[in-house]
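Everything below concerns the one structure shown next.
Every protein chain except one is present and positioned as in the full complex.
For chain A:
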Amino acid sequence: MSSTENTRTRTVVTGVAVAAPGGLGTDEWWKSALTGRSGISAITRFDTDRFPSRLAGQILDFEAGDHLPSRLLPQTDVSTRYALAAADRALADAGVTPETLPDYDMGVVTANALGGFDFTHREFSKLWSQGPEFVSVYESFAWFYAVNTGQISIRNSMRGPSAALVAEQAGGLDAIGHACRTVRHGTKLVLSGGVDSALDPWGWASQLAGGLVSTDPDPARAYRPFDADASGYVPGEGGAILIVEDAASARERSARTVYGEIAGYAATFDPKPGSGRPPGLRRAAELALEDAGLAPGDVDVVFADAAGVPALDRAEAEAISGLFGARGVPVTAPKALTGRMYAGGGPVDVVTALLAIRDGVVPPTPGTGDVPEEYGLDLVRGEPRELPVSTALVLARGRWGFNSAVVLTAATD
């Protein structure tokens, strides 16, 4: 949609909820981000002796029964429980109840990359050890990428246009972008975001199979994006849910908080390896800025994808310094505190960027020490950096070529 259309529907964020390691709840997460409290620790869910990587960003203080009715427990994977609880809190934050709008004016768009590994692993175990008749009928949907969208929709009577997106670690931003598109097409309110979790032995094996997970046993050193000695990433679990609304409709219902506007979004795909053409991340950022009607000079901070893998860090640094000039914009990656949360990572970055806009402070990238000079990055390190933030760019990449970018701006009214 052209950025020159000044009549275009504006989409704002009126409610947020984070479920992240070291930060269950938005305020807790923001405190963690600003103080550098890490959620990365030795995996406690299962015996990791036979795995080369043993650290993860774990949510350790979530009792499902405290957040959800027992009716939902036998049919939900841990990832869906986080998603449902976060959805409840985001709706409460936005002051939205099922009665706020007609069912069909409220949609749900979430992303998921891992499905319900933990649930499925338990059912497979029953299949092999006891027989097929012991496999739960709820396995039919509990594993599925669309289950968070479906369960949130059913629980909250949100029957407007809904979708589920899968694009590995870029999917969370794609969900938010698609939520905006849905609002622009006339749905007044869309609950969006992404949540992932796969910290069971089978889920863990699948994550390690990608070959990018750090084997460093030191929680303080294992995931150091953009560090000269970066050794891979640490997986995390969790994510964030946002309430995305038509700005006019939000005003009409006197929404109590407007965290900011989702001003632009774009996604690109990398060219075939060996083609000689550059990766697509920079182009995603450029297109998202164009969608927002903004120029690189308008951006106050970039939340990086921050793969923590040297070749990927270098490629991202080239995209950022190519677009903004060497050390041309503050860059940060607070996700080093949580690990990479797959479809949950982008939405948490979006919430964090909105809080940076609200409070005029950019949380640091913890742990990263020596950033190669040739990266040309002004990486916020050590302490939070106070600066007025009116525009933030959030980047995410998914394995095998997905690139997504979201531009957030301060609310204008």
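Keep in mind that, in the parts below, a contact is a pair of C-beta atoms (placed from the backbone, for glycine too) under 8 Å apart; a residue touches a chain by one contact, two chains touch by 3 or more; residues count from 1.
The rule we apply is simple: contacts and distances are computed from a predicted model.
The complex includes a chain that is not drawn, and of the options "Amino acid ABC transporter substrate-binding protein", "Cbb3-type cytochrome c oxidase subunit I", "Acyl carrier protein" or "Electron transfer flavoprotein subunit alpha/FixB family protein" the UniProt name matching it is "Acyl carrier protein".
Checked against the full complex, the one of A:74, A:186 or A:325 touching the unshown chain is A:74.
Against the chain not shown here, chain A presents residues 69-75, 133-134, 136-138, 140.
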